[in-house]
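As you look at this complex, bear in mind that one protein chain is not there, while each of the others sits in place.
Naming follows writing order (A and B), and every chain is counted from residue 1.
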Amino acid sequence: MTVFLQRLYFGLIGLFLALPIIVVAGVSVNEKQDLAFPPKGFSLGWYAEIFTNVEWRNALFASITLAALSAAVALLIALPLAWFLWRRHAPWANIFQLLGIAPFTLPPVITALGLLTFWAATGFYGQPATAVISHAIFFVTLPLVTLSLGFSSIDRSLVEAAATMGADDRTVFRTVVLPLILPYLVSGYAFAFVLSLNEYIVAYMTVGFTMETLPIKIFNALRYGYTPTMASVTILFVAIAATIFGLVARFGDLPKLLGAMSSRDQE
Amino acid sequence: MRRETPQKLTDYSPLVFPAGMLIVFFVVPFATMIAVSFFKRNPSGFYTPDFVFDNYARFLSLFFGKVLGFSLMLAIAVAICCIVLAVPFTYLLSRARRRTQVLWLVALLSILSLSEVIIGFAWSTLFSRTAGITNLLVMLGIMDQPVALNPSFGAVLTAMTYQALPYTVLVLYPALVRLDPTLTEAARTLGASPIRAFFTVVVPALRNTIVATLIMVFIFALGCYLLPQILGRPQHWTLSVLITDQAIYQSNMPFAAAMAVFLVLVTLGLVGLTVYAGRKGETA
């Protein structure tokens, strides 16, 4: 009885989470430009449209470029910071940890507006590079958190052992710290990449009038009328996110990354 | 390895780039925004530098009071819905097999990462007359003809709960996984049914966690900027929507900035409350 209730509850939550995606998936395979569910006919044409239609393709390309670059910049900010905080005893430097976590914790509109006023005041408003930096700052929290977790899981005696064997600080970092931190580096990048790909408000406020990322494109399309490409792009994004997180789970320890420190095997 | 206090100036070199980036592109923009909130609006351009409280004075209007009240009420409603759904779910998840956990975590992360635009679009489709859920009900013979379920308050609330639920589960997850399973086992040996054990042992043991999560989800919901716009009527607009609207469409940056500063103060107050609740939880 209890097991049945459990399954039912999991099932209902699952249905709630999956329902919009199922409906959108259904809509995306309509044969004609209908917003109809169940779908009328079957066609994968709207998926092809993402790549054949110049506007959608450019938006996809812009989004992926933005995500790839901004996640990289976010890592460049997070890695030395997390390393320093782990390696050194400097309590005042924790302020930067706080600064790294704030952009993502505050309501996104605030970070977005702050960046908008800043770019407008400095005269860079609308330039593509500003979106990269803005997203890097907005999402620096994610690699910062995964890397802090990663560093805290390194046994400090490993570093001492390397030193007794003749490794200087730089060699220790290259031969011991970096290989051990790599899974956290990858997952931090993956998190920042996926979230940047989906981000709307910061991108919109910084470069909304000069370039179209996919979320901006979808929103604009939503305002000016309906096209099933919106549905196919949505499904594409769900698939990308699920694939990337699936890979992180496959090659890393997802429960541990999400804060369950003991990764005990319950099977 | 002992964490050494930096000795030489070069020991600080790893900090230069991160600190520089965070200061220039986060602290300075933040300060710029605060400065702009005291500027005067200039209808022809953005604004003219000044030091006036006009933008803050506008908060005192009935309209603004209504928006603020509605925003807070909506965020609280979302937070409560999420907690009610997520606490039992996360508890069951944390006791599930590892494989099941990983699968759910991947699904939750995927949904959490989805753009608000996409969630808005998906739910507007689901609530639409032509492709919506009501078509299913018609097919099943429960309804006579499909109807549109949005724009409405229910639509906004549902979509925001959808958006915040994965976040809630992921915030609760670490605390629930670390919860000592012998607690409920002890309750069971004392004669409590599983459901009774959950409500009499798990929920009280997690009271502080739940309060902290409630506040975090509340802040998360407060930041929602598109769903009320896509799925609601203008009276369902929140402070975040209003800020976007003022900044982009009305080009009233000083007023948008003042509202943003106000939102930060509300949020910071709540974060302080979370930290306080957390501290109390540790000592208790």
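What we mean here is this: contacts are C-beta pairs under 8 Å (C-beta built on N, C-alpha and C of every residue); 3 or more make two chains touch, one makes a residue touch a chain.
Keep in mind that, in the parts below, contacts and distances are computed from a predicted model.
S.K.: Among "Quinol oxidase subunit 1", "Sporulation protein YqfC", "Sulfur-oxidizing protein SoxB" or "ABC transporter ATP-binding protein", find the name that the UniProt record gives to the complex chain excluded from display.
M.R.: The record for the missing subunit names the protein "ABC transporter ATP-binding protein".
S.K.: Check each of A:G123, A:P179 or A:G225 against the chain that is not shown and name the one that touches it.
M.R.: With A:G123, A:P179 or A:G225 as choices, the missing chain is touched by A:P179.
S.K.: Can you work out which residue in A:T52, A:S157 or A:T243 touches the chain that's missing from view?
M.R.: The missing chain is touched by A:S157.
S.K.: What subunit A residues would touch the chain not displayed?
M.R.: Output for subunit A: 155, 157-158, 160-168, 171, 175-176, 179-180.
Criterion: only the chains that are shown with their structure count from here on.
S.K.: Mind pulling up the subunit B residues that touch subunit A in the complex?
M.R.: Per the touch definition, subunit B meets subunit A at residues 1-6, 11-12, 14-15, 17-19, 21-23, 25-30, 32-33, 36, 46, 85, 88-89, 92, 94, 97-99, 101-102, 105-111, 113-126, 128, 130-133, 135, 139, 162, 165-166, 170, 173-174, 177-178, 194-195, 219, 222-223, 225-226, 230, 240, 243-244, 247-248, 253, 256-257, 260, 263-264, 267, 271.
S.K.: Where on subunit A is subunit B touching in the complex?
M.R.: 2, 6, 9-10, 13-14, 16-17, 19-21, 23-24, 26-27, 34-38, 73, 76-78, 80-81, 83-84, 86-90, 93, 96, 99-100, 102-103, 105-118, 120-121, 133-134, 136-137, 140, 156-157, 159-160, 163, 191, 194-195, 197-201, 204-205, 208, 215-216, 218-219, 222, 230-231, 234, 237-238, 241-242, 245-246, 249, 254-255, 258-262, 265-267
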